[in-house]
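Yeah, one chain of the complex is gone here, protein chain that is, but the others are all in their spots.
Chain IDs A, B and C follow the sequence of writing; residue 1 opens each chain.
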Amino acid sequence: MVYHEKKLAVSGLMTGASPGQPPTGMQKPMKETAILLISCPDQKGLVAAIANFLHEHDANILHADQHQDAELELFLMRVEWEMADFGLPVPEFSHAFAPLAERFRMDWRLSLSSYRPRMAVFVSRYDHCLADLLYRHQSGELHCEIPIIISNHEDTQWLADAYGLPFQHIHVHKDSKAEAEKMQLALLHHHRVDFLVLARYMQVLSPEFIRHYPHRIINIHHSFLPAFNGAKPYHRAFERGVKLIGATSHYVTEVLDDGPIIEQDVTRVSHRYAIEDLIQKGADLEKVVLSRAVKWHIESRILLYANKTVVFD
Amino acid sequence: MVYHEKKLAVSGLMTGASPGQPPTGMQKPMKETAILLISCPDQKGLVAAIANFLHEHDANILHADQHQDAELELFLMRVEWEMADFGLPVPEFSHAFAPLAERFRMDWRLSLSSYRPRMAVFVSRYDHCLADLLYRHQSGELHCEIPIIISNHEDTQWLADAYGLPFQHIHVHKDSKAEAEKMQLALLHHHRVDFLVLARYMQVLSPEFIRHYPHRIINIHHSFLPAFNGAKPYHRAFERGVKLIGATSHYVTEVLDDGPIIEQDVTRVSHRYAIEDLIQKGADLEKVVLSRAVKWHIESRILLYANKTVVFD
Amino acid sequence: MVYHEKKLAVSGLMTGASPGQPPTGMQKPMKETAILLISCPDQKGLVAAIANFLHEHDANILHADQHQDAELELFLMRVEWEMADFGLPVPEFSHAFAPLAERFRMDWRLSLSSYRPRMAVFVSRYDHCLADLLYRHQSGELHCEIPIIISNHEDTQWLADAYGLPFQHIHVHKDSKAEAEKMQLALLHHHRVDFLVLARYMQVLSPEFIRHYPHRIINIHHSFLPAFNGAKPYHRAFERGVKLIGATSHYVTEVLDDGPIIEQDVTRVSHRYAIEDLIQKGADLEKVVLSRAVKWHIESRILLYANKTVVFD
Partner (left out) sequence: MVYHEKKLAVSGLMTGASPGQPPTGMQKPMKETAILLISCPDQKGLVAAIANFLHEHDANILHADQHQDAELELFLMRVEWEMADFGLPVPEFSHAFAPLAERFRMDWRLSLSSYRPRMAVFVSRYDHCLADLLYRHQSGELHCEIPIIISNHEDTQWLADAYGLPFQHIHVHKDSKAEAEKMQLALLHHHRVDFLVLARYMQVLSPEFIRHYPHRIINIHHSFLPAFNGAKPYHRAFERGVKLIGATSHYVTEVLDDGPIIEQDVTRVSHRYAIEDLIQKGADLEKVVLSRAVKWHIESRILLYANKTVVFD
């Protein structure tokens, strides 16, 4: 089972920028839309049933994408419609949709574009991914809240300050990791965080920690997985003499660097690149690969099955 | 109006390879499917109506893609289903679908995967695109017939021979172009050709000729259009000092190099590339960009509107 | 004549970060090196003569790149060596090298890696390129000073503040452009600026202005030049239905968007991209394409001839 019905995001949480902070960017006023993600066994009549349900309630469909996995006989769908003239009040959706969902044994999730998911960012010393996420958030590209940035170092405090966002330093020592994670979890809970982004966070999270946020922790790994999983991928890429370096964003599971891949990209290198050059050129990849994953997650474009992702972009 | 109902492709035209020729490749036995392309004004209830129609006739949908153009309020769809248990005989489809099509003012077209469209190839002296198309045809990647290859030179006869395909040399002189086109058209008509591919054919076709095959002539232009349209694009790219060269496949319209773009790609070059190197590296681009366009055309993946293409790949 | 001997950059201009500002990043201590750029008619014995000159003065060569343009019979070279054990004091280089330079009719330029060129940034309202440059400057990737950021709007003041850099708002009205340029030039002169970057600066500079900084103004154009030069390239790309969008960094000359191209890149788009999506995806391209050009300029990797660039990367 992939998707479970989630408490609906009805209440808007529009926290404005504090005075004296950077402007909130060029966010155009967006139409409010609803996004329904569905995953169920494939069978005839499925599309007709869903389309009829939406039509009965007067939905004006803006986007619809579907995918069938022939081997697993699985049906996956993302459909987005305007809320303006939708005939079904959001609190009643669950009840109204239930018969259909049961008949086709659907896992489903509804989200509203007006809701800005609450994202926590974990970071260590490398700050390029953090700087990139904060800029994209500020410019309106990432439609989310950032209630908290957590780091095991103090180096990136200045960036959080520059963007007027809360920063919490939690020291992590190998002997006190469990305690540190307890503090982190308390903080995440306090801030009602929906999902986490590890923006080059250099600590391995414990399975216990991960279980609190199943498929809701996004990591960026600085290689083209499954090549060079684990530590020091640029050094190993250099040694192996590869002609392209890569970056991979994925959901974190209990097996290191093995979770479902969300996005990957590569860039060309040559013998003229020293390790420092790989690291610098790779940083540009990491930024775009991570930010795409975060954006797709926020916009409910990702469906999961068989330790893989379907991205309806 | 983009699509007009087309005489249905009911009769299969399975011409096997002649004896003594290359094997017909690794064509896996394919399920027979039907593909419906639809283009109409966007309105509520459209998807439900189509899904219901297909469900009523027991269609097992394999793929469905749709696109809405918000500005033009246009709805575009491609849906593919298995013929095995489809309840409606093909010759009756048109009649049965008519009420729906009229209600929503649809342009539509049905094609069957079992039908292999009949493709003519025009070529001059450069033979890389021809060699590539013939290989892909032989290997089963391009699910089409090639009843005729036409050239204004004899240089590529050997390639046609190698693949056991008919070749016709029609000399084109600037004073006898109209006559040559008349001969070409007669040949195309005789071979009941469905669409044409200009595989680096170095002659400009007349508007009269083009009108016989509206949106059914695919050209490959050796630049990233609209840059360097017209003659000698590699030379002009070299002179301008661009850092990437490109190739563009497009449908031919009466305005040179201005038809709807089907596919484009680019590759990196540097100051170390002389013009001959650009030409050689560009040839690899041209091959893949043209073959993708041809494949999408054969598989009914391309919809046209506003001098643009939607490719449901 | 491309290169003219330039007053040598002997005095280091190491301005530290002000207190309370972001840290100056992870700048590794670099070996001091000298970089010699040479451009001259190609002839036998050239490489031997240069190599002998450097060897006589005990140069430890770290990198050497050369290029011959066969058609123009031109020789271009970049050679970099360590200063540590170089036997010729920098102030004497010019005198010692003169006989060789004259004999082979060289245009040449020497620069020292210890000198941080002084870069001014011009910006309007779009701030993504500015944000990217400031971050790269702060992180140590761009080895330059930024004595002044100039804008015709006040919107980006906060970014300059965040990075602790001087910002000057100079209003530009179509009737007062000449006056505005006079103020800009005075400011650039006052800050002893070496080169300018137009980071999506939405004003066309006058030929008079440009003549003050020949081949020392770098612009980013948001298309794959020469396609869509001039205004609104993303809108025109959308209308034309291209399958890739691009960005181009180039030196500014008096003809709009026609200067020597330094770097270009493209990214894939599809029918699913609205204009706003093109703009957003394009912004990521613009950032990397501009920053590469700036970095190569700073590191003396670019040679110019025939309105083209040779980049020794």
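We adopt the following convention: a contact is a pair of C-beta atoms (placed from the backbone, for glycine too) under 8 Å apart; a residue touches a chain by one contact, two chains touch by 3 or more.
None of these values were measured; they are calculated from a predicted model.
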Out of C:A64, C:I170, C:M183 or C:M202, only one touches the absent chain, namely C:A64
Which one touches the absent chain: A:K31, A:H190 or A:K308? A:K308
Per the definition of touch given earlier, which of B:A131, B:V204, B:L256 or B:A306 contacts the omitted chain? B:A131
Give me the subunit B residues in contact with the hidden chain, please. 21-23, 28, 127-128, 131, 135, 139, 141, 155, 158-159, 162-163, 272, 276, 280, 284, 288, 313
Absent-chain interface as seen on subunit A, which is shown: 67, 70, 224-228, 240-244, 246, 260-261, 263-266, 270-272, 274, 306-311
For review purposes, identify every residue of subunit C that touches the missing chain, sorted by number. 44-45, 47-48, 51-52, 54-55, 58-66, 68, 70, 268
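Please note the rule applied: only the chains that are shown with their structure count from here on.
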Most centrally placed chain, judged by C-alpha centres: A
Averaging C-alpha coordinates per chain, one finds the centres of subunit A and subunit C separated by a number of Å equal to 36
Whole-Å distance, subunit A centre to subunit B centre, using C-alpha means? 38
Whole-Å distance, subunit B centre to subunit C centre, using C-alpha means? 44
The positions of subunit A in contact with two or more other chains are none
